[in-house]
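Take this structure first; my questions come after.
Apart from one protein chain that is not included, each protein chain of the complex appears where it belongs.
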Amino acid sequence: MPYEFKTERRVEFADTDMAGIMHYSNFFRYMETAEHGFYRSLGYSVVMNQFDPPVAWPRVHAECDYFKPLKFEDLVEIQLLIKEKRSKTLTFCFRFWKLGQSPAIEVARGLLTVVCVTHQPDGSMNAAKIPQALAEQLEVAPQELLE
Amino acid sequence: MPYEFKTERRVEFADTDMAGIMHYSNFFRYMETAEHGFYRSLGYSVVMNQFDPPVAWPRVHAECDYFKPLKFEDLVEIQLLIKEKRSKTLTFCFRFWKLGQSPAIEVARGLLTVVCVTHQPDGSMNAAKIPQALAEQLEVAPQELLE
Amino acid sequence: MPYEFKTERRVEFADTDMAGIMHYSNFFRYMETAEHGFYRSLGYSVVMNQFDPPVAWPRVHAECDYFKPLKFEDLVEIQLLIKEKRSKTLTFCFRFWKLGQSPAIEVARGLLTVVCVTHQPDGSMNAAKIPQALAEQLEVAPQELLE
Partner (left out) sequence: MPYEFKTERRVEFADTDMAGIMHYSNFFRYMETAEHGFYRSLGYSVVMNQFDPPVAWPRVHAECDYFKPLKFEDLVEIQLLIKEKRSKTLTFCFRFWKLGQSPAIEVARGLLTVVCVTHQPDGSMNAAKIPQALAEQLEVAPQELLE
């Protein structure tokens, strides 16, 4: 499914804080790990040197809504969904599902907007069109999965 | 000024990633450090055991817009501003200013919404009114600082 | 095998630093993840509330020798080996094997000494004997695996 990717992760001790729950900043690390796993599932690394010129994906916006805490050793599924696809940017939605009970509980939901860039010889970056071979593999998720 | 707090920080090596810039998740760590410094400046710790019952501040929403990257050893001022004050929640705005040039450049801007809670005997949390002694010290920042 | 545990992990973007390699502090996070996976494989969590009194495992010594760097998306096997078992302490050896080539390359080797403690009513900790049911499952690894 080119609009979705799922990966699992178990909350580690170092992910927690003294409140006994996963630190809120680590949800953003988990999102990125899902994003990169998604690229790998399509045959790419986020370091996309197979394109000429190579492209990179700086983040321009990130957000997260927290519904329930995650605790040490909780098993969580991170569901990546493509929410928006423009010529130069992608917006991913991430739904965090705590597993281990039925049905799984959505504990958080995030958004991440990344922009496709190429590097200039002087080191600066320019927004660039998403390479066509990649763009053709990406599809916006059905609206009902995003609600 | 009860609507504002400023703190400085130098980007550390461990804050960077292989793209050579501060990892995007670390902006959320920096926000929280400013938030906690703000509480300290008012005479509180975020672990507010001086209230009866004690209150805590789980995060319910966090976001960040990234304008420019931060690099290793960059000196950054984090400007906390109170954007919204409700009976049970606070929303902080964080403006990240890269120092070392004049004028300073705003490299990122974040939002963080926290909810005041008390813990029940069974461990669950209930949203609670912000303790009056604290609430009286908090003021929403002038709109022009938030634009 | 009660003296050994193996787990795999892929180096994440947030694990790297601007030198393009995994930050040296993250090897200690990986070690702990293997340690906790080992306890889980024996039916325990590191938060050992099933014992009366409950025991915890503060770290008293940690070290790592770095032979080769790990890079983003490298797949690494962390091999935990029990190096020393005393009445109140355990010392684990961790060998980091970079996979993806044959034979795998050992890129780092660490040591971690943890002490079994119980908590006093006043919050202080006392070193305590490792609970017998756990101690009986732990065996020191053969010397040739540790060389």
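The letters A, B and C name the chains in turn, as written, and every chain counts its residues from 1.
FYI, a contact is a pair of C-beta atoms (placed from the backbone, for glycine too) under 8 Å apart; a residue touches a chain by one contact, two chains touch by 3 or more.
This is a predicted model, so every value here is computed, not measured.
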Which candidate, C:Ala62, C:Leu99 or C:Ala135, sits in contact with the chain we can't see? C:Ala62
Spell out the interface residues on chain C facing the chain that's missing from view. 18-19, 24-26, 28-29, 32, 47, 56, 58-66, 69
Kindly note down the residues of chain A that lie in touch with the hidden chain. 13-14, 16-21, 23, 25, 71-72
Interface with the undisplayed chain - residues on chain B: 12-14, 29, 32-33, 36, 40, 45-47, 72-73
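We adopt the following convention: only the chains that are shown with their structure count from here on.
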Hey, what residues on chain B touch two or more of the other chains? 18-19, 25
